[in-house]
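Notes follow the structure.
Missing here: one protein chain of the complex. Every other protein chain is in place.
Order as written gives the chain letters A and B; numbering starts at 1 within each chain.
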Amino acid sequence: MAERVAIVGVGQTYHRSRRPDVNQVELMNEAVRAALDDAQLTLKDIDAVVMGNMELFEGNYLVDMWASDGIGSYLKPGMKITTGGTTGATISCAAFTYAASGLFNTVLAVAFEKQDEGDTRAGLISVRDPLWDRFMAIGAVATFARMGRSYMRASGCQEEHAALLRVKADRGACRNPYAHLKLNLTIEDVMNSRMLIWPMRLLYMCPTTVGAAALVVASERKAKKITKKPVWVQDWVTVHQQSARVHRPGEEARVRTIGVGETSHERAAQLIYKRNGITKPIRDIDVAEIYEPSTWGELIWYELYGFCEPGEGWRWAEKGVTDMEGEFPVNPSGGVVATNPIGATAMIRIVEAALQVRGDAGEHQMTRPVRRAFTTAWGGQNWTVATLLSKSI
Amino acid sequence: MTEKAGEEFLVMPIPLELPFQWAAGSYHGRTLREIKDNNRFVGIRCPQCKSILFPAAMVCPLCHVKVGEDWVELGEKGTVEDFAIVEMSVLDPSTGKERVESQPQAVIRLDGGAVMEHRLEEKDPQKLRVGMRVEAVFKPEGEGGKGDLTDILYFRTIEK
Partner (left out) sequence: MAERVAVVSVAQTKYHQNRGDVREAELAYEAIEQVLQETGLKFVEDGTGIDATVSCSHDHWDGQTISDIKIGDVAGAHLRPEEKVAEDGTHAVYYAMLQILSGHHDVVLVVSHMKESQTVRSMIENAAFDPVYQRLIGLDFLTAAALQARRYMYKYGITEEQCAKVVVKNRKNAQNNPYAQAPMGLTVEDVLRSPMLSSPIRQLDAKPVSDGACAMILAKEEKAKRLSDKPAWIKGAGSCYDAFYLGDRDLADCQSLMLAAKQAYDMAGIGDPRKEIDLAEVSEYYSYQELLWMEGLGFCDRGEGGKLIDSGVTQMGGRLPLNPSGGLLSGRPFAVGGMAAVAEAVLQLRGEAGARQLPDVSTALAHGVTGPCGQLQCVLVLGKD
């Protein structure tokens, strides 16, 4: 990398179902102020601003134009980058890219979703091809139901295992002041929640959340001046998967992986591990903040990220390996099933991971020291953005 | 900031309807035309990895080579790989209105090797199973096939 970069400020809003008290720009502004305050900077110190969301969800075309006053891009360089569910991570990577380029010292990244102002289900249905399968599209619930059914058939996993992870997520959310759903759940509560499509119950699916997040990213020289606790960005990767319409006679049932062959999760994780000398994630990584729109995704993706062996995900749930006090904590923040302002969701993973590295996560701070954190984002028809954050360079 | 009790905020509803004309192009278009005109499913084979692209497309996403003219008939019969009974209300993609998905949705492996998603005629959960054999039922001639997957009514069971 031309220039090493660090996260020097993080911010997010309190996440809620509805925020009629603010418009979209005011919502973003809350996160921007929080991140600037955290970095002890003002807009004068910011050289460029990048932002993104799900473009069709609020129905705003080129929302970065309207947002310019509220996010501070007025008379500054910047752009909007949108990549679906991964947007929040892509925007973060864009800020890393800006700061690493040598052209900018301090960069602000802003992501948001105000889902009380648009129709998210319609937005998600319109991901699907209008000339093929949009007519019967339901959205992510159907996708994760299919993955869950397939996983149960293949692995011996029972619904209880998903319920265990859902309760784990809720325990994290209840300790996280920013989290949206804080429900004090029991296994029974989860397993009695409304069935949507077997085995997807309401509580296994992420909520519809209003919220925003922001990051301040700085080049190495600048980062050391701004903060005593820079969180170094060790690496980042983006990987798509485009195999949904590729078919091979005789291939295995494909319902768990959305397409034939290797998945974006496997490729992204292996790529970033290899580049950074990670041979055993459970040893080399201290905490993971992953993008699990559904608890069923979390179970399955432990395996695809290579955290555990194939078929072992549900046993991890049984053993509590990924609890906050467990051997390999995943989503101490409560994760996406508790809080999902879609465009911002992937950035919140990075915000939360950075807080853990700094030791500033408060009630949901891990008791063990965090030297290295791993984050993921999920979107599209299986797209992954993974990052590695580190306490030292 | 959180919502203050008793305070009322203005919310402005703006319903939007945007008309679109989407072009299918020659490859995807051929798949759709075959459904409409001949009630059959065709994909195209990648000359390099021999995978089937269905619906057909100009470039194989895996090998990144242009496909030729190796069209493959996939058959109208297949095996259910997965099915789901939808217990939630869903949005109709063409109108944005709520609807009930009354028929089970299924992932069907056509005998020619490709996989597609559609609905099943059989609604009785007791009679649904992974591995069941099904075949496509097309709209009767004269009922206005549109050249998309709604030209198929559903897949019906052909073997218990």
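Methods note: a contact is a pair of C-beta atoms (placed from the backbone, for glycine too) under 8 Å apart; a residue touches a chain by one contact, two chains touch by 3 or more.
Given the structure is predicted, the values throughout are model-derived calculations rather than measurements.
From the options A:H240, A:R358, A:R372 or A:K391, the residue with contact to the unseen chain in the full assembly is A:H240. Mapped onto subunit B, the interface with the missing chain covers residues 10, 12, 14, 16, 18-28, 57-62, 64, 66.
On the side of subunit A, the interface with the absent chain consists of residues 1-3, 23, 48-49, 52, 54-57, 59-69, 73-84, 90, 93-94, 96-98, 100-103, 117, 123-124, 126-127, 129-131, 236-243, 262, 264, 267, 379-381, using the contact rule stated above.
Just so we're on the same page, only the chains that are shown with their structure count from here on.
Subunit B contributes residues 1-4, 7, 9-11, 14, 16, 20, 22, 24, 28, 32, 43, 46, 50-55, 57, 60-62, 81-82, 84-88, 90-91, 93-94, 96, 101, 105, 107, 109, 112-115, 117-119, 130, 148-150 to its touches with subunit A in the complex. Interface of subunit A with subunit B (complex): residues 14, 16, 18-22, 30, 59, 119, 121-122, 125-126, 128, 130-139, 141-142, 145-146, 149-150, 153, 195-198, 242-243, 245-250, 253-255, 260-261.
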